[in-house]
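Every protein chain but one is kept in place in this view of the complex.
Naming follows writing order (A, B, C, D and E), and every chain is counted from residue 1.
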Amino acid sequence: MTETFTRADGRATDQMRTVKITRGFTTNPAGSVLVEFGNTRVMCTASIEFGVPRFKKDSGEGWLTAEYAMLPAATHERMPRESMKGKVKGRTHEISRLVGRSLRAAVDLSELGENTINIDCDVLQADGGTRTASITGAYVALADAIAALKAAGVVPGEPLLPPVAAVSVGLIDGHVCLDLPYEEDSRAEVDMNVVMTDSGEFVEIQGTGEHNTFGRAQLGELLDYAEKGCRELIAAQKAALGI
Amino acid sequence: MTETFTRADGRATDQMRTVKITRGFTTNPAGSVLVEFGNTRVMCTASIEFGVPRFKKDSGEGWLTAEYAMLPAATHERMPRESMKGKVKGRTHEISRLVGRSLRAAVDLSELGENTINIDCDVLQADGGTRTASITGAYVALADAIAALKAAGVVPGEPLLPPVAAVSVGLIDGHVCLDLPYEEDSRAEVDMNVVMTDSGEFVEIQGTGEHNTFGRAQLGELLDYAEKGCRELIAAQKAALGI
Amino acid sequence: MTETFTRADGRATDQMRTVKITRGFTTNPAGSVLVEFGNTRVMCTASIEFGVPRFKKDSGEGWLTAEYAMLPAATHERMPRESMKGKVKGRTHEISRLVGRSLRAAVDLSELGENTINIDCDVLQADGGTRTASITGAYVALADAIAALKAAGVVPGEPLLPPVAAVSVGLIDGHVCLDLPYEEDSRAEVDMNVVMTDSGEFVEIQGTGEHNTFGRAQLGELLDYAEKGCRELIAAQKAALGI
Amino acid sequence: MTETFTRADGRATDQMRTVKITRGFTTNPAGSVLVEFGNTRVMCTASIEFGVPRFKKDSGEGWLTAEYAMLPAATHERMPRESMKGKVKGRTHEISRLVGRSLRAAVDLSELGENTINIDCDVLQADGGTRTASITGAYVALADAIAALKAAGVVPGEPLLPPVAAVSVGLIDGHVCLDLPYEEDSRAEVDMNVVMTDSGEFVEIQGTGEHNTFGRAQLGELLDYAEKGCRELIAAQKAALGI
Amino acid sequence: MTETFTRADGRATDQMRTVKITRGFTTNPAGSVLVEFGNTRVMCTASIEFGVPRFKKDSGEGWLTAEYAMLPAATHERMPRESMKGKVKGRTHEISRLVGRSLRAAVDLSELGENTINIDCDVLQADGGTRTASITGAYVALADAIAALKAAGVVPGEPLLPPVAAVSVGLIDGHVCLDLPYEEDSRAEVDMNVVMTDSGEFVEIQGTGEHNTFGRAQLGELLDYAEKGCRELIAAQKAALGI
Partner (left out) sequence: MTETFTRADGRATDQMRTVKITRGFTTNPAGSVLVEFGNTRVMCTASIEFGVPRFKKDSGEGWLTAEYAMLPAATHERMPRESMKGKVKGRTHEISRLVGRSLRAAVDLSELGENTINIDCDVLQADGGTRTASITGAYVALADAIAALKAAGVVPGEPLLPPVAAVSVGLIDGHVCLDLPYEEDSRAEVDMNVVMTDSGEFVEIQGTGEHNTFGRAQLGELLDYAEKGCRELIAAQKAALGI
């Protein structure tokens, strides 16, 4: 049935956009990565801070937290800067929390010592999939930061777990599609973000049918596409890290 | 294997807590419902406002928005009041957005005229499942508000769609369980909220494995339990509304 | 002269609305009360927190503080949620401070140990007199919380003092009236809130003549009515507490 | 009994501090007054703004609003600046609202046209009675502003009503005292602020017994003292205005 | 060429407005000064606080910080109060930082002990040059506060350095002018604020040509005028302090 359906950018429905992961994008943070999913570009950094938040004090464990934000000129229409409005939007909070949860699945906090890793994902250019690119790039920044921590002798254990990556899938005009750019994302009947581990297990599934509902069969097909995408992204992460 | 597993409150793993839906809980809003899932109690109201937000102006359509909040004394340990801190927490924003998206699946905005429905879900007592109880109760408040609108002659069309309900499922000590109270929710390996329609389609799936990841087979079982819960909740909604 | 004056709800000018005090309304806080003055309904809770604010540190005394708020759908027209606006209104601050001062007259802080009692008064439904209902209900929640503290062995002394209650009085079309509902409150020439103790002494008098001024004779009559109301409310508090 | 009671500043119990009212203290606002009650000094201004707030639009009436604030160095211990904290304290809101209500009793809004008068009371030096000095001084600034409006031909009617003044009274060691400085105010058993008109009627009574309660007889005596103080303040207002 | 150019207030181009410095303007802060540059009037205070901010902890040194603000009625058109808007304007921040840097040039922090001096500059009436008047007046308040500290035996060293003063210069219709009032300041082609020490050295130069650019020769002439103004201001500071 998909033969008559054409995506605006000519990709096959199960094809990722070009993915690029550039390590060492900036030099001050312990880990700094530029990740690109097509035209979406996100700067992902991992910074180390000694000590942990109050609820982790004296636990012997570390913590990882994340903040996601868009530069005001990242989108087609410039958006007001959240710092100037004095308020962070609900969408920003929601994605920051998702990125934090996802990356905590890639780190063994008990091996980290009482240190905190701050992940920052700042979107330089937005074309859909900013949250999935953020998670995918942040894993690489995290790996570099942990390596730096270990090299500095701060961390005795092995906190880094195998890769975690994320991708979006959706239903566009009834067709399951992988890795939606903005043009597809904004009109998808169903929009789903899937975070997976190297072993093919789910870390998080968030599927929303605001323009339509979906059944079990469609869910299965969406997850098949997502799994294909995540496997390719994890391969890209490993290639970038040389592992 | 589940024979040796016992839930703290003695329920079967696929058993809901006692659900109560009280219409007309307060009298000022167009719809006002007290919903109870065991000890979780949420006041859900639907209020009408003439006009729509700017992005809907002159669309001929209406809008529905939702706000979720916890009273400070709703939880075991009192939580600081968000209004006094001058900031809304990320969790609050995230749930407000989920409730709004879910309820928009239960209303045909094109039949509403340029009116806005404000859903408020205020948690009086929290014992897990506050967001799913909110969605389930808010549908009944929405139905009452739309009936009031129609009785007042404000709405010529038929904006109300069939019921939408939501329930939590999770993995507790490796066992799939339905409708998690706080004690289970806080230690679940996997925590999933599922929003479904009367026809058994998904509106939203949010599954998180912060303490563990999960595979396809477990996902299937979780969704089976969620479907059972949602069907029972939709029956309770219909009974409350006398439809 | 009052024979030709009729109140909209048919009450005598010196008659209270029906008062109901429900203890144990919710279970998480140490004390939880639903208080109703006619259609006005307020959830009053008293929560215990170990330690005291900085200005009471090492004083050997406890502290009591209070927060009052309206749910957005409590009023006839829905009001914007203060947490979402990031600002608390002056009226809210003013009533929170009044409730705190009034309840501190019902507790001997030197018998409390270095503990803090947080009173929360959340208005579920507003029909005038929300601040006086809050004070009246909060005393009962306070009594329950202190009993719980003593049962837990946290408090060695006897911090609870005799009841404090509050009522509104006003001048409506030149007639002194007791316990004003919203319809009367919004058009009263003079509006007065009186907080009294069990022994008939004043804790607080706040009388405002925004639509008219008032003289000594009228003040005397207003206070007579208020005293009658407070005596009845204190009887209701005692009945609820079984003392 | 009062013969053995001596006030720290040697005044009789029913004696005001020295009151000074300086008109034309600054030149930009339509009315600008420096009012002094002993060491308490408040700059009171009245500024005109064309138009009215939304709730008064098309009413044909004007509006009057007030803001009270303390300079950070006004008090003995410097207080943090509210603008820097991004929050206005409850006490500030409460006094701003009191000043606004009191001054609205001195202006006939229906004679003002659709103009708004902004009263600002900024405390330069605080030694008790800042709110009562604010109200007393603001009346004079208001009179000057209205005269300027009328001279400019903006206001055809006669909006200015006879003077309103305010004073504090309290119980100190069981003695009723008039016009409390900070040293007395902070330890008063009962603290009361009374706003009166030229004809001896009450505009507002706010009496609080945080350190003790009070009975009818004491209330009467407190009001006698307050009436004496307000009469003297109104004489001072008239002298300042040359009326 | 300047012979045909006349300033609105009749001053020579290199003439200061009348400068008045009143010590002991209020009594609570350690130092309190009213400074007047013509119609510009600023209350400058210096308050002592034990301890230092975190970044100075255990340095053995003190700190000095400054806050500048305008009263809402200080300007011709009343401006909204920053505390009520919950935001401090960029201009306010910028001037507060300038005042702080300038006054730190007049104090040897290593002689101060671990104490903090808070400078507050509150503009009562604004007619141009509020930031330069603030710096000039704040030096005198600082001197008084340090003398009080030394008299109280808190400071063993000699933290006060020689005077620092500030003045504005500008290009008006091509003519260099000293000490611009609002009318000139708002239409100046170039506006420059210069902070100098007693020895004629620069502490800060801020020159802006928003309405026009300027060259080296003009810069030289602007600085000549500024130097003349600062010398006169320092003489006035010394006269006020009797040194």
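One rule holds for everything that comes next: a contact is a pair of C-beta atoms (placed from the backbone, for glycine too) under 8 Å apart; a residue touches a chain by one contact, two chains touch by 3 or more.
Because the structure is a prediction, the values reported are computed rather than measured.
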Which residue of A:K87, A:K150, A:H175 or A:K228 touches the chain not shown here: A:K87
Sole residue of E:D14, E:E61 or E:E204 that reaches the chain not shown, by the stated touch rule: E:E204
On chain A, residues whose C-beta touches the chain left out of the figure: 26-29, 32, 39, 41, 43, 45, 47, 49, 67, 69, 71-76, 78, 81-84, 86-88, 92, 118, 120, 122, 124-126
For chain E, residues in touch with the removed chain: 89-91, 93-94, 96-97, 101, 104-105, 192, 197, 199-210, 213-216, 219, 223
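What we mean here is this: only the chains that are shown with their structure count from here on.
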Fitting chain C to chain D on CA atoms, where both chains share a sequence, rotation angle to nearest 5 degrees: 180
Centre distance in Å when chain B and chain D are each reduced to the mean of their C-alpha atoms: 51
For chain A paired with chain B, centre-to-centre distance based on mean C-alpha positions, whole Å: 27
Residues within chain A bordering two or more other chains: 86
